[in-house]
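Note that one protein chain of the assembly has been removed; the remaining protein chains are unaltered in position.
What follows is chain A.
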């Protein structure tokens, strides 16, 4: 059995976790093995896991090929604690005799899997995009910010993998895809995890929900308007912000913009910023360096507004308007206002 760690919000499964499940199902199909999903930290007690949420999650996991689902709760995993969470994940992997443990390459997924890799004495490959061979297991993974792929042998008895965000398209299992997958009702377990006190020293003390630091708005937005050095200065964002407003989207910026202090870091898109996958990304005055593309290339449609027709952002876009963004964006805003009456 392959163990997959899933991240959920209520009854919703993170898109990246569905991608990881899709990756895992392909691997499991080749091996003729099944998939087990672990969800950790959903309440003070295992009873608190809302029945209807659990049912709905289990159904989603079944659609993606899982035959077993384990919900792990309890006071020790009520607050996020990488070590305790990883211990709970490792318990599942051991009981299920998994030789592969997979999560998505999100900050949480990566951190927990790094802990799990140590505990399982396993080799870990971060940001995998594809399995190249199964025996020995060789995966292809993103390195150098995504411009280069490394084919890597993962040859420990247990392999630990994170799947690069948006490298795999999430797709439910087709009927009969593998002998075990697609079963309507997976086996559900509720487990209370008792943590080793030594693990709990790493627990999160508090979460300060700050609107200002809310990267969720950016990563979840249907429309992102990107702004780069071409905007020209901290006081030159008015047109861009108006476009954000008119489209009901979020602002995302390049690293140069945050480095210059024009905008805060949590708005940064890219390798060291947020990875986004909106329906539309309008990249204004951004050159499209590989580290920036690493964060925005899974946008469904990219429009570049740039004075340089040869900028990589333009050649990586589906549509482009060439010219000065400070002339173009006000005209776009005007046109949007006009059509909406």
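Please note the rule applied: a residue touches a chain if its C-beta (ideal position, glycine included) is under 8 Å from a C-beta of that chain, and two chains touch if they have at least 3 such contacts; residues count from 1.
Following the convention adopted for this analysis, contacts and distances are computed from a predicted model.
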Name per UniProt, for the chain absent here [options: "Electron transfer flavoprotein beta subunit", "AraC family transcriptional regulator", "Amino acid ABC transporter substrate-binding protein" or "C-type cytochrome biogenesis protein CcmF"]: "Electron transfer flavoprotein beta subunit"
Selected residue (touches chain absent from view) among A:53, A:78 or A:138: A:138
Of A:135, A:208 or A:235, the one touching the omitted chain in the full complex: A:208
Of A:11, A:123, A:170 or A:191, the one touching the omitted chain in the full complex: A:123
Touching residues (missing chain, whole complex) on chain A: 80, 82-83, 105, 107-108, 110-111, 114-115, 117-118, 123-127, 138, 142-155, 162, 201-210, 213-216, 219, 222-223, 247-249, 255, 258-259, 261, 265-266, 268, 271-272, 279-280, 289-291, 300-301, 303-304, 309, 314-324, 327-328, 330-332, 334-336, 339-340
